[in-house]
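For reference, the structure discussed in these notes is given below.
Only a single protein chain was left out; the remaining protein chains are all shown in position.
We call the chains A and B, going by the order they appear; numbering starts again at 1 in every chain.
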Amino acid sequence: MAFAAFSEALSLVFSWPTPLWVVIGLTLGMIAGALPGIGSSLGMAIILPLTLPLGPINAIILLVSMYSGAMYGGSISAILVNVPGTGGAAATTFDGYPMAKQGRAIDALSMSATASAVGGFLSVITLLLISPILIEAVLLFGSPEYFLMAILGLSMITIVADGSMVKGLVAGAAGLLITTIGIAPNSPELRYTYGSLGLYDGIDFIAALIGMFAIAEMLKLAGQEGGIADGDIDLTGSTLSGVKETLSHPGTIIKSGYIGMFIGAIPGAGATVSNFLAYGESMRSSDDPGSFGNGNPLGVISSEASNNGTIGGSLIPTISFGIPGSGSTAVLLGGLLMHGLRPGPQLFETDLHITYAFLIALLIGNIFIILIGVLVVTRLAKLTLIDTHIIIPMILVLSMVGGYTLRSNWVDVITVLLLGFFGYIMVRKDYSIIAFVLGVVLGPIAEENLMRSLQISGGSYDIFVTKPLSLLITAAIILILVGPYVKPALEKRLA
Amino acid sequence: MGDNNDRSSATRRDYIKYTGAASAAAMTGLAGCSGGGDGEYPDGDITYIIPFSEGGGTDTYARQFISHMGDELGTNIAIENVPGAASLRGTGQLYNADPDGYTIGGFNPPSTPVSAMVNPPEYDMTKLEGIGTYARTPFVVVANPSYEIEGFEDMIDRYADGELEIFSGKERGGVDHVLALLMKGNDSYDLQWDRYVGYDGTGPAVQATISDEVPVSIATDTGAAGAAEDDRIDVLACLSSQGSEVFPDIPSTTDLGYDNIDFLGQLVRGVFAPEGTSEDHIEVLTEALEAALQTDEVQSWSEETGNVVEYGGPESASNAVADAFEQIPEQVDLEAVRDAASQ
Partner (left out) sequence: MSRKSLYRRLSERFDQERVLLIVLILGSGFALVETFRFDISAAARFPRLTGSVVFVGALLIFFSKYLPEGLRAVVEESAGVFEADEDFEKRQQKAEEQQQAGADTAQTDRNEFSTVGRPIHDSVFTALVITGYAAVGFAIGILWATPLFVVAYGYWFKQPWHLTGVLAVIGFAIAFGFMSVLGVPLDRGEIFLTSGVF
C-alpha cells in the first residue's frame, strides 16, 4: 500500500500546477524569513486563509514549502544585518555577519543556501525512509493515547519555553480553555455561546494563530525604531566558492542536519534550540574553536544545516500525533486541520498519498533553495532594508481580511484582535505564546479524545494507565512536570 | 460536527479537478448583484449557500454540478460557503434571504434537521421550499472482521448476549447517534448496545473499527468503501431500504425484515429556497438542476469517483425534511439524546 501511495504522490507532485506551489511557497517563505520581525510562523499564519480554495494537497505543499523557505530566508538578514529573521537563524549571525563585514557576504549567503538545502534534504529523506516504522507506531495509538500525547506535548513546551513553568502551564491551559467555547465535541451541549450562532463553533484556531503571531508581533514592532538596520554591507564575494566550501565539509552538514532533526522531533524544541546546539557541537569538535565568532564558515554551515534539518524531525510529532513542536508546525497543523486532514492514522492510511506528496515536495524544494539562493538572493537581500512602517500596515490588513475570510464571521475578527493584544502582553512578560497557541490547536483534539476514552471505558479513568503504552506516556508526563522540582531536591539529599 | 464527511472518498480522486472547479467558482465569485429586474428569471447572479466548509462532501458535489446548473440558467451561480453550527448557520442565512429566487442553498436531511432538533435554532427549517435532490448517501453498519460477525442479525444477537457492548459512529447528538438510539429503542431492531462512542466523522469511526477500538460502527457507504475493498472491515447491512449503489450485494435492513427507517437511514442531499420563493422560479431551478445532473461532465465525475448522482424532484427534498421533523421526535426520545450524551 505504501508503494502505491508513494507513486501516486509522485505523480501528484509533478502534475501542474503543484510544482508552481512549491516555488511560490519557497519564495514567500524566504521573503517572510528575510524580513526580520516576520519569520515563518507569522508568514504562514497570514497565508493560511488564502489556501482555502486550493484543496488539501496544494495547500499543504504551499505551507511546508514556506516553512522550508523561511528556514533558509532567516539567514539572509542574519548575515546581512546581524538580525536573524527567524529564531532558527540566531546562531548564523555569529559568523555570518562577520563574514559579510569581511566582504564575503555572497559566500556566506550561498553557504547558507547550500547547507540549508543539504540539511533539509537529509532529514526529509530520513523521514521518508523511517515512515513505514512510523506508520506501525501510529497505529498503536488509540483515543486514550492521543489525549495523553496532547498533554505530553503541552508539558514539554512548558519546560522548554522561556519563563517559569507555571507561566507556561497557565498559558497552555488558557489556550485549551478558550477552545471549550462553542458546541462540545461529542455531545450536543452549547458552552458559553449565550444563543449566538456565531459562537456555536467557538473560537477559530486560525484566527487565534493570526492574532497571536501577526497582531501581537506587529504591535511589538510598531514600538521600535522605523528602519530595521542601515544596510552598509556590500554584496561582495563569490557564489561558487561558497557552494564549494560548504560541500567540502560533509561531516559538519550531516552532523548538524541530524542534530536538527533529532531536536525537531522533540515537541517544544524547534530550530531555535537546534541551531545553537549544532553550532556548539561544531565549535566543540573544531581544531580552532577561537575562530568561531570571527567569520568561520563552519559556524554558518552548522547553524543553517541544522535549522533546515529540524523540518524533517518536527514533522514527526506533527503528523503522527498532532503535536507541533514550534510555532511554524502549529500553523502547519492548523492548515492540515483546516483542510480536513487529521494527524494520526489517517495521514498514514487513507491519506498516505498526501503525506508522501508533501514530503516529496519538500525534497524538491531543497533543490530550489539552492537555485533561488544562488541566483536571486541578491534581490531578496533588499528586503532586509524595508521600513517597518511599510510592513506593519500591510501585515495588519492581511490579518484582518484573512481573519474575516475564514468563516465570514465577525467573531473571528474579534478573536484576531483580542488575542493579538493578549499575545503582545504575553510576549513581553515571558508567557509562552507557543504553549498558548498549542493549547488552542490541541484543545479540541485533547477534549474529544478524553471524552471518547471515557465513553469507551464507561467513565473510568483507569483507561489512561491500563495499557502499557498509555501507562508509559502518563509516567512521562508526570516526570516532565515534577522532574525539574524533584531533581534539585534529590541531588541535595544525595550530596 | 463537521460535514457528512465522505471527504476522503469525495476528494481522493478529484483533487486535480478540484482546483479547476475552485478557480471556476472564483470567476463567478463576485456575488451580491441580486436584483430581479423586469426581464425573464433569472436576470442576474444567483448565490448558492453551502452550510459546510470548502472541501467537504457537500461542497465537492456542489462544485461539480452548480456551474452546469448556471449554464442551464444562462447565468452565474456563485457558491458561498457559510460553514458552522452543524450547518445551522448557513441554513439560517438561507432561511433569512429574500425569496426572490436569487439565493438558494443546499443541505442534507436528516443531518441538518437532527442538529436543529437537538439544539433548536430561531427559525423553522420545514418552511424552506424544496427545489430538488441530487444524491442519496445511505448509511451502513460495519464491523471489525476479527469478531467474525455473520450478518446484521448475528450482530444484534451478540449485543443481546452482552458479548458486544460498544456501538459507535459520528458524534453524539448527530445523525449516527440518533440512528443508534432509534435502533436501540425500536422493538423491531432491539439493538442492545451498552455504550455509544462518537467519532469526529465517518473516516475516524471506520479507522477506530479497523484498529478494534470499537467493534462496530455506523458509516456512510462511500466512507466505508475503501476499507471494505481491502477487507479491513465487514459491511453488515445497509440502513436504507433503497440499498447502496456502492455495496449492491449488501442487504438492507428492510430486506432482512426490520422496520423501514429511511427518514434516518440515508442522507438526502437537497437544494432548497427560502420560504415564499415563487413556484415559477422553483420550476425553472428544478429543471436546471435535473439537466445539470445529466451533463456528461457530472456523469463521468460520478462514475470516476463513486459519488452517486441521483435526481429527485422538489417534493423529495421537502419530504425528506418534513419526514425527519415528523418521525424522529415520534420514534426517538430527543431528550434522551442529550441525556445519553451525558454518560
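Please note the rule applied: a residue touches a chain if its C-beta (ideal position, glycine included) is under 8 Å from a C-beta of that chain, and two chains touch if they have at least 3 such contacts.
Worth saying up front: this structure is predicted, and the values here are computed from it rather than measured.
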Candidate in contact with the missing chain, chosen from A:Ser241, A:Ser408 or A:Ser457: A:Ser408
Sole contact to the chain not displayed, among A:Phe94, A:Tyr258 or A:Phe368: A:Phe94
Residue touching the undisplayed chain, where the options are A:Gln224, A:Ser285, A:Thr378 or A:Thr466: A:Gln224
Chain B residues touching the omitted chain (full complex): 25-26, 29-34, 78-81, 338, 341-343
Interface residues of chain A (partner: the chain not displayed): 36-37, 49-50, 52-53, 81-84, 90-91, 93-94, 158-160, 162-167, 169-170, 173-174, 176-177, 180, 184, 186-189, 191-192, 215, 218-220, 222-226, 228-229, 269, 273, 276-277, 280, 283, 293, 389-390, 392-394, 396-398, 400-402, 404-405, 408, 410, 413-414, 417, 420-422, 424-426, 428-429, 431, 439, 443, 446-447, 450-451, 454, 484-485
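Assume only the chains that are shown with their structure count from here on.
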Geometric centre distance via CA averages, chain B-chain A, whole Å: 36
Residues of chain B touching chain A in the complex: 1-2, 5, 7-8, 11-12, 15-16, 18-19, 22-23, 25-26, 53-56, 80, 82-86, 88-89, 92, 118-119, 121, 166, 171-173, 194-200, 203-204, 207-208, 211, 213-214, 226, 230, 337-338, 341-343
Complex interface listing, chain A residues touching chain B: 1, 12, 15, 17, 52-58, 139, 142-143, 183, 185-190, 197-198, 200-201, 339-340, 342, 345-346, 349-351, 407-409, 448, 451-452, 455-456, 458-459
